[in-house]
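All protein chains of the complex are present and in place, except for one that has been dropped.
Up next, subunit A:
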Amino acid sequence: MTRKTAGPLRRAVRLRSTKIALVILGAVAVLGFLGGTLAPSDPLAQDTSNLLAGPSGAHWLGTDYLGRDVLSRLMDATGRSVVGAVEAVTVAFLLGVPAGLGSVVFGRVFEWVAQRLVDAVMTLPYIIFAIAVTGIIGNGRDQAMLAIGVLLAPLFFRVTRAAALAFTRAQYVEVAELLGASRGWIIRTHIWSKVLPTVAVTTAQLSAAALLAVSSLSFLGIGVKPPAPTWGGMLSSDLGFLAQQPWAPAIPALAIMLTAGSLNAIADAIRDTTGIAVDPIGRGATRPDAVPALPGAPAVAVPEQEERIHA
């Protein structure tokens, strides 16, 4: 890790898989901001003479059970689906990364409390917790995403902590400590830049995970206001008309898969070109010292677990 990360990052961008992924994510971002205005027709307008129609010149992807244009709904849904994921990952980042860095630097009490909280939160199944939270404080996107963000935070915590731990024992950090540098200064100058690629990979992976969680929740009707389209909500309404349109769920499903797949591809590219071991599974490199063992697991030499989690 002595070389600068700019080189490997540029190499990551040069990979073909990264280019394709960036194009897809760019399109998703554009649709996210402008989807509703770019859409060829009103995503809520009902064309009652054209219910459950197949693809045609007027409706490129056909119409749904109320005669609404599927392409327009898909485009309009992009923003709503993606913003939720971004919210959840932001919450998780803000909770997990500082705590992960802090657990390495701020002594044993902080570390112990943070570890116990992480063990506890890891046990909660995401979706049911999000359902419970929205059932109590109201069924809105912000509430649902807060819940998902809290439950994703431990993954940020673990990864950041493991990455930072490796560098706190470095000699240049010891030297800085001996020279009287403050903990905050050491984190900013020495540790953060080394932890950054790991955090970037985790952010990409957890964004994919959050997108899947958001889609699952909107499939259940959580965190959305009904007439407004979401990818998960489109899947849910397609489910009722499989006999007429068995191919219909493939459209929103493909949107979810392409977005999540692009995020994962970028995570893989950064990891492979920077040589960091966030996810050595299936790629050989193992670091038995950074074992995030199951709560209460016996000490088996386990390679770091893959932080790619489904809801």
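In this text, a contact is a pair of C-beta atoms (placed from the backbone, for glycine too) under 8 Å apart; a residue touches a chain by one contact, two chains touch by 3 or more; residues count from 1.
FYI, contacts and distances are computed from a predicted model.
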Name under which UniProt lists the unshown chain, selected from "Spermidine/putrescine import ATP-binding protein PotA", "ABC transporter permease", "Molybdopterin-synthase adenylyltransferase" or "Hydrogenase maturation factor": "ABC transporter permease"
Contacting the left-out chain in the complete assembly, out of A:Thr63, A:Ser81 or A:Asn264: A:Asn264
Candidate in contact with the missing chain, chosen from A:Val30, A:Ala58, A:Leu94 or A:Ile128: A:Ile128
Option touching the unshown chain, where A:Val109, A:Leu178 or A:Ala243 are the choices: A:Ala243
Chain not shown, touching residues in subunit A: 116, 119-129, 131-139, 208, 212, 215-216, 219-222, 235-236, 238-239, 242-243, 246-247, 249, 253, 256-257, 260-261, 264, 280-284, 286, 293-303, 305-306, 308-311
